[in-house]
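Dropping the structure in here first, questions after.
And then subunit A:
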Amino acid sequence: QDFIAGIPREEALIIQGPAAQNAEWFNLWAPGGGASNNGLQQLTADTFWFINPDGTGDAAWTNALASDKPIYNEDFTEMTVKLKEGIYWSDGVEFTADDVVYTVQTQMANPGMGWSAPFTVNVESVEATDRNTVVFTLNAPNSRFHTLFTVRWNAAWIMPKHVFEQVEDPLTYNNNPPVSLSAYQLHSYDSAGNWVIWKLRDDWERTSIGMTLSEAPEVKYVVYRNAGNPDARVIEQMNHNLDVINDIAPEGMFTIARDAGENTKYWFPGFPFAHPDPTLPSVLFNHQREPFADKDVRWALALLIDIRSVSMGSYRGAANLAALSTPPTGTAITDYYVPMQDWLANFELDTGDGAIKPYDPTISEQIAALVKPQWGDSIPSDTEELKRMFGFGWWKQDPAAATALLQKAGFSKNGNQWLKPDGTPFTIKLMVEGDNIPTLARAGTIIAQQWSMEGIQTTVDVAGPTNGQRLGGGDFDVAIYWTVETWGGHPDLSFFLESYHSDFIKQPGETQPPRNLTRWEDERLDAIIEANRTVNFDSPEVAQLGMDYLKLAVEEMPFIPLMAYNKFAPFDTTYWTGYPSAADPYSASGPFWSNLRYMIVALKAAQ
Partner candidate 1 sequence: MDGFAKYLGRRLFQFFLVIFLGVSLAFLITNLSPVDPVEQSVALMTNFGATDPRSVELMRQALQELYGLQGSMLDQYLAFWGRVIRGDFGPSLSAFPTPVMSLIMSALPWTIGLLTLSLVITWTLGNLLGALAGYYRSNLLLKLSGAAVMALHPVPAYIIGLCLLLAFGFIWPILPISGGAQMNLQPGLTLDYLRSLIVHGTLPALTLVLVGLGSWFISMRSLVSNIVTDDHVVYAELGGVSSNKIFSQYVARNALLPQLTGLALSLGNVFGGAVITEFLFNYPGVGRLMIQGIYRGDYALVLGVTTISIIAVAVAVFIIDLIYPLIDPRVRLS
Partner candidate 2 sequence: MLDTLQAPTTTSSMLRVEGLKAYYQMNYFGVRREVRAVDDVSLTINRNEIYGIAGESSSGKSSLIKTIAGAITPPLRVVEGSVKFDFAGRELDVYADPQAMKAARWQNLSYIMQGSMNVLNPVRRVKHAFHDFAFKHMGLSPSAFRARVEKHLQRIGLDPHVLESFPHQLSGGMRQRLTIALATVCEPDFIIADEPTTALDVLVQQDVLALIKDIQQRMGASIIFVTHDMTVHAAIADRIGIVYAGRLVEEGPTLDVFRRPQHPYTAHLISSLPRIGDNKKRSALPGKPPNLADPPSGCRFHPRCPLAVDKCTNENPPLEARLTGRVACWRAGEVQTA
Partner candidate 3 sequence: MSALLELRNVNKDYRIGGFFDSSTLHAVKNVSFTLDDSKPEIFTIVGESGSGKTTTARMILGNETPTSGSLRFMGQSITAIRSRAGKLKFMSKAQPIFQNPFEAFNPLSTIDYFLFSTARRFLGLRDKAAIDAATDKALHHVGLSLAEVRGRYSHELSGGQLQRIAVARALIPEPKLIVADEPVSMVDASLRMSIVNLFRDLRDRLGVSIIYITHDLSTAYYISDRVIIMYKGDVVESGVAQEVLGNPQHAYSKALSQAVLPPDPEAARKIIMAKIA
């Protein structure tokens, strides 16, 4: 019997999906409108542009519905988009500029729809000057307006006008079945939410992705399947019932590598296996809480960390460490990490007891030495290669310097217990999310132990589902999470940096908009952000401004960057080959990234 009823296994790619709660919903534009990770936006939605987080330079940029890059006017108050021709919705209706205009206007008219708010804030008017041209007039100058339509993970997807026009309330319309603008369309789904099956469109050539292909994609069906808890996922992949896994613990990954070695592929050919996402797990300080407003305290805490243990404990050594406040992935390597090595090596920190040079560029070799006993020859000896696997460097653990810094900040030590300037013991509650991001929880317990051993009693607080809310609400002392995410495939840091402007910082107790969760406030930072707004997305100044920010962040240590968020995402090669990898990063590797579609159409049947 077939594993999937009526569908030949060799025509289907099975991807790990979530358990969808409202499985009957396919309205991407309504809040909670259908699971976002079950293929709906990954396989059926489309918009103007894509950036591949693992790509570099021009290779990272893809024109999807747009035929070219965005065209801004002089002062960035107007953006013109040219659309490709010959693209059709899956029900045979042609895609035109009217769909775009409808998308923007409908969402502005319906607060609560997914992109309603950003459109309302930015757009004064939108019009289709002809069938293939859309012109946006903006409320204020915005050189990054196009990013609203640029997919890294997702973006503002274009709505089918001819469908939604018929609908009374676009917010409560379930859009079932959805018409597709991309190469796959809905085949069937489980009303209990455990699986959705997408099928290659017969007219797959009439899509932005299909147009670029020379022959038909071999994957006929894409199955998003919720295969259960991490153990079950590993088992299912070893049983060849799950081709793509997203996120499992390092140990699960190692198990697959050990037991199913021949039938699997990973981002790196061997250890450390993982795909580094362009997100930057860091130790976040709440700057609105004493004593974390003090840069010396933050630096002291950073210098108390032995990053090697953190790497070993969280990722079993398979972490891609980051000393700079941007993830060491995609173009960031060439744009920032390589050029800034010298500056980092010479960076001096005044501890109040003399200056030190805290940077240790040999960290990747040290980690290699630590994992060698387990992985042996699969660990290369070339230091350049090691840097790409384990990171370029990090701060040396330096308790003496930390002591000096703390004393400089007015702290004193009583036995093995640090006292705050007011004489009370310095204790920390370190918040982690827990289950959802186990590696970070693990990192948290190690850092807590290191701080505790140095006289700062630290307990780990698992926030679980309240994590996001508590981070946003400023209801934490210290947390491990990410406040930095980047395009990966582009040096521009506005993706996160824009929201770091002091204009957006909230009073304690109020909810901070996403990204600047530490509520870091600095005039120099504001200046960088304002400068960045005025330069063009592709201008070389962007990288320059990025470096300014990174230097500032090293000096101030507003949060302690730890590593890229490494995801273990092994692929089963029993049925499909040609997966992306570090050597051939033609697409991101996570099944929830919308540019996964470029991987799916590129896969080849194994037999």
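The set was built so that all candidates are chains of the complex that A comes from, given by their letters.
The rule is simple: a contact is a pair of C-beta atoms (placed from the backbone, for glycine too) under 8 Å apart; a residue touches a chain by one contact, two chains touch by 3 or more; residues count from 1.
The structure displayed is predicted, hence computed values, not measured ones.
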Which of 1, 2 or 3 touches subunit A - same complex, any copy: 1
Complex contact set, residues of subunit A against candidate 1: 3-7, 19, 21-22, 24-25, 30-33, 36, 111-112, 114, 116-118, 120-122, 144, 147-148, 150, 152-155, 171-172, 187-188, 190-195, 197, 223, 225-229, 231-232, 235-236, 238-239, 464-466, 468-469, 472, 485, 494-496, 498-499, 501, 504, 511, 513-515
